[in-house]
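Entry: chain A
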Amino acid sequence: MKSYRQILVLLLVAMMLLSSVGCTQFVASTEEPASGDEAVTNQLDPADQVPAIEFWIQTQAADPIRYEAGLMVAESWKELGFEVDAQTREWASMSAEGMKAHEHDAFMVKWGGKPERVDPYHWLYSMHHSSAADEGGYNIAGYINPVYDALAEEFATNLDLEARQSAAMEMQELLARDVPQPPMFKLELKNAYNQAKFTNVTPGVGLGVYSFWNFMNITPKTDDKILNLGQVNDINLLNPLATKTGQDIYMLKNIYDPLVRLDVKGEAVLWLATELNEIDDTTIEITIRDDVKFHDGEPLTVEDVKFTFDFAKEVNSPTYKGHVKSIESVEITGENTVTFKLFEPYAPFISNTLSQCLILPKHIWSKAYEEKGAEGVLTWDNLPAIGSGPFVFDYWRPNEEFALKTNKEYFQKPKIDAIIRTPYAQAIGLVQGLVAGEVELTSANMLPLDLEAVAKNPDIAIVELPDEGSYIIHYNMRTAPFDDVYARRALTMAIPRQKIIDVVLDGGGLSTFSLISETNEFWFNPDVEQLDFNLDAARKELENAGYRWDDKGRLYYPENFQVTPIMPE
Partner candidate 1 sequence: MTLLDVQKLSIEYRLSDGKLRAVDQVSLKLESGDVLGLVGESGCGKSTLVKGIINLLPSNGRIIEGDIVFEDVVLNKLSKESMRKKRWKEISLITQSAMNSLNPVYRVGDQIAEVIIEHEKVGKRSAMEKAEELFDLVGLDRGRLQDYPHQFSGGMKQRAIIAMSLALNPKLIIADEPTTALDVIVQSQILERMNNLLKGYSGSMILVTHDVSVVAQTCTKVAVMYGGKIVEYGDVVQVLKKPNHPYTMGLKNAFPSLIGEKRELVSISGTPPDLSKEILGCRFAERCPFVIERCKGMSLEKTEVENGYFYCIRHAEKEELRKRADLPETWESEV
Partner candidate 2 sequence: MKNIFKLFKKNIIGIIGLSIFMFFVLVAIFADQLAPYDPMEIQFFAEGGVKRLLSPSMGHLLGTTYMGRDIFSQMVIGTRIAVLVGVISAVCVAFIGTNIGLIAGYFGGIVERILMGIVDVMYGIPFLPFALILVSVLGPGVQNVILAIVLITWRNSSRVIRAQVLSLKNRTFIEAAKLSGASDFRILYKHIAPNVVPVSLIYVSTSMASAIMSESSISFLGLGDPMQVSWGRILFTCYQSQAMFKAPWWVLPPGIAITLLVLSGYMMGRAFEEIANPKLRER
């Protein structure tokens, strides 16, 4: 009887010891600020202390880069005297609470540089116009600046390119000065392909070798004309009206055709359309090719074009919604012509709307609509996907293989016979696949360790291309301390951009100060203010604004503090 007690006591003691050790460790981080009552030594009012920042970081599982970079930013901010509570969040919850509900203090996101963002409407208008500051809107920081709004409206509606360009320049200056959501850095992307088997690799803007143009131009060197494309993730859904991920959408662009395509640089070129006629600010007449057939043999006509836009509106396609909402009506005005009528002038109509809306075969979708109803067509898997594009859906075994074959009757023929796309689930498998020769092309970014591994196979060549998107910290101007422009500027100057690039990216990145990529020469403003890493300058910025520090280095608001949301002119 006694001895079992002995064991129990032993266990209990061990447990208590351990938990006390554990607890002190847990508590250690919170204890320091909690003992702030001792701060009576200097005369700072505790109520004046700058509130703690809850900084959301991506989980390590989802993105090690954002995780590590986030930890480094948090450390650096602490050095300035801010209190930072760095928390990891899953993307799903960070996105719902931050991106959508705007309930964050600050969090880090990587925005992708898609081709349709070459026209910087998304960066400059959607992300910063005050109309998008409500829940669900892209103005996540809640940047509200009437001067900026005026410029943004000019930029969005004026069809004159030069006027738009000059507005864009000014807007970038304002953003660099007010830093509502500063870009930090971007990757230098490295795609790999097998140069013994293929040549003429044509990476496109924002997509690298996953671009439509690459699939059109890549040329086999041998008799094996099947391109083995390796990616990390599988495609999910081939329904153009309901798909959400880029991997799906850009695969669909090989199967379906839009009226206009964005070329390797992101500039609109005619595709199904042979002629664009801007009749006035809100009316555009389009002539289409008459030699295109869907994969089931039916000809593609203006009926299908009109149907696509009407149908997307009618069934409320979430994928098309953002693009087609500017359209008032689509009318057939000739054997091969349709006329779009817009509600109001919309500058990126051609580059964004026409390039993103894929033309659907009316005979298939109207039948599906009859059978399934509006919701049904949106939840339909649309297999086999029948479009009119240069590649034809062959088969798809989810998580194993997805195959496209070349459309022999297409007006512009690809050089390859087929694409087999294999998802490898993890980059490690993909890299080994490249080395073994079973993967001939991938748009997955090769990290330094991957490059080392890939070097084993001399046939593998690397294509380098800058990323058009960048890593951004979304501040929230609706909450303190981010409501104050000086705090934001100081915090921005405390982001150790170069250190992150050196340590986390092993040198494979570039600091950025504008959301528009410097390779996007037409829109990029190289002369904006650059709030690069400089802790002294950051302190100075705060000091000049009247911020104070106690003897423990903690940051306090100025006396009689008045918030300055944006830089006064």
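Here, contacts are C-beta pairs under 8 Å (C-beta built on N, C-alpha and C of every residue); 3 or more make two chains touch, one makes a residue touch a chain; residues count from 1.
The candidate set was assembled so that all candidates are chains of the complex that A comes from, given by their letters.
What you are looking at is a predicted structure, and each value in this text was computed from that prediction instead of being measured.
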Chain A: touching candidate in this complex (1 or 2): 2
Candidate 2-touching residues of chain A, taken from the complex the two chains share: 1-4, 6-8, 11-12, 14-15, 17-19, 21-22, 25, 57, 59-62, 64, 67-68, 71, 86-90, 427-428, 431, 447, 449-450, 453, 502-504, 506
